[in-house]
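Taken from a larger complex, these chains appear in their original positions, while the remainder are omitted.
Every chain is named by a letter (A and B) in the order it is written, and numbering of its residues begins at 1.
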Amino acid sequence: MPRKSFRQALNEGLRLEMRRDPRIFVMGEDVAGGKGASGEQDAWGGAFGVTKGLLAEFGPERVRDTPITESAFVGAAAGAAMAGMRPVVEIMFVDFMGVCFDQIFNQAAKFRYMFGGKAVTPMVLRATFGAGTGSASQHSQALYPLFTHIPGLKVVVPSTPYDAKGLLIEAIRDDDPVIFLEHKAMYDDVGDVPDGAYVVPFGEAAVLRDGGDVTIVAFGRMVGRAMEAAARLARDGIEATVVDPRTTSPLDIDTIIETLEETGRLVIVDEAYPRCGMAADIAGIIAEEAFGLLKAPIRKVTPPHAPVPYAPELEAAYIPSVERIEAAVRGVVGWSR
Amino acid sequence: MQLAREDLLTAYRTMALIRVFEERVQREMSSGDIPGSTHLYAGQEASAVGISMHLGDMDRVASTHRGHGHSIAKGCDVDGMMAEIFARSTGICHGKGGSMHIADLDKGMLGANGIVGGAAPIACGAALAARMTGSGAVAVAYSGDGGFNQGTMAESLNLARVWDLPVIFAIEDNGFAEATASSWAVAGDIVARGAAYGIPAERVDGTDVFAVHEAAGRAVARGRAGDGPTLLHIMVPRYLGHFSGDSDTYRTPDEKRAMRTDRDCLKVFRDKVLPAGLLEMDQLDAIDAEVAALVDGSVVAARAAPRPDPATVATDVYVSYP
């Protein structure tokens, strides 16, 4: 199978879908770049180059640079979606959602319910997230727990180029508002990605590894670290099942519970803040729905309750590491009353 | 006043219907049978009506918390609206939305909105869809004077100009945002603020449906011709309190009385069309009786309608959710 980067996989997903359906368009700050300038057009393709080349194929009506007015263009996406279009919006960094959160959580997310089931709001809101690039407190957050909290939104956090493409196509075809988050440190990660269009359905976890001793649930960039920890643990005879739910809303809790039937032990690894975060969410669901399967405390491996720091040493201490995952697993495997 | 007889009748009928609807809702609120609170449009009718006379179902409006008038003018079913306000399953949103979330997408009514300033971006999006599909449709973003200060409004003005969107910003200035006077809260001048974005902007007497109709006509024509947005600063009185339970003591009794006598769009209309012989008094009186009966009927029907089934509490959150 062809090898492609996360960035390429996303670009391809967008391109294939835009070819299929003329109602799909992309917009955001510098999704082309060079608007009004004398030099190169499509100079950026978005801050991380994901939409590069779309302008040439689809033209400026369907690849729309925007002024720096997130409320206006995210709200416009919601309005356009209600009016029959299928917008894909780029918010450069998910950290910026604070300036347009109302349009996301009170408008787009609630139209369908408030209007008694009549509205259909098919929009995708893409944004980068995550720490690890020295971008400090306002450009490194995960924040998907905030979106997961809100009924009416779907939330996607892919961990491989394959999933990224398939989930993005699914998101575009989905009739509900979807928050699609891409880890900024993973755009150059390479993986197997078929050329054509395919979908990865929402609410279906990927089980990346099978092992009888412990279940590790991880999201986004933490999936790779969980896999590495699992590989290290295997050398000591500790076998881990690794589950990537891929979407946080809907959440495939059934697959997690199935693996617990064998393992009885759960470690959740997440890059988001700990309080009311994904790790707490899953731990809370399991403590209710699968308590009888648990042989040990659930361990959450997350950053501390702190903003993301700038210095690399601090960032390294902040983001869950392979070592911390390993230690957490050893803790639950060795646990007894 | 180049309106055909039919149009004149429609204009009056719709304004009168809104007036009766709103005053009836105000009365019914005190019965305790309507949950929450409502923000009523009485006094402002000529604005929504003068604008909506230019609009078809393809054209879309995004409204405010004070949305009943916009909805009726845009063709929403009055029975469905009343039933919604009474929280019945026959309501236009099946009892899930209520007064502040009345919507009928088939009629191009994209929803009242509980968030001040929330509508303008949504209207820009509807206008963008019209532009991209070449449908020739326009969109209207309603806002109050207070809402015009919200950042979303400024952002939307800019976006609409930059993209030449066929959107009409209808800023209904009723002099107040809750208990705060626009003369204090709105710095500078609303028309100048629109014009500073390069958007054609004008002030309109919102008690005169003919004036609104004319200004809106220019705005809609501009939009349909691909010439982009327009801002209308529409001066209207707000007859009732900010919301149904507002004691409204920040306005003097004189002020409130004067507005009913001097700034009544229904009176203004009668005073224009009757002396000019465009319509007969008894035609208008007949309309008054007709809309009163219509609203009466809607209340009777709403009271008789079933309440929502509690089992529907978590339906319609998503189109699909595995």
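Note that a contact is a pair of C-beta atoms (placed from the backbone, for glycine too) under 8 Å apart; a residue touches a chain by one contact, two chains touch by 3 or more.
Predicted model only: the values in this text are computed from it and were never measured.
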| item | value |
| --- | --- |
| Whole-file subunit formula (labels as shown) | A x2, B x2 |
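FYI, only the chains that are shown with their structure count from here on.
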| item | value |
| --- | --- |
| Mean-CA-position distance for chain B and chain A (Å) | 40 |
| Footprint of chain A on chain B - complex, ascending | 60, 62, 91-97, 101, 103-105, 110-111, 113-115, 118, 120-130, 132-133, 139, 151-152, 155-156, 158-159, 162-163, 315-322 |
| Contact set on chain A toward chain B in their complex | 25, 61-62, 64, 66-67, 69, 71-85, 87, 102-103, 106-107, 111-120, 151-152, 154, 174-176, 201-204, 250 |
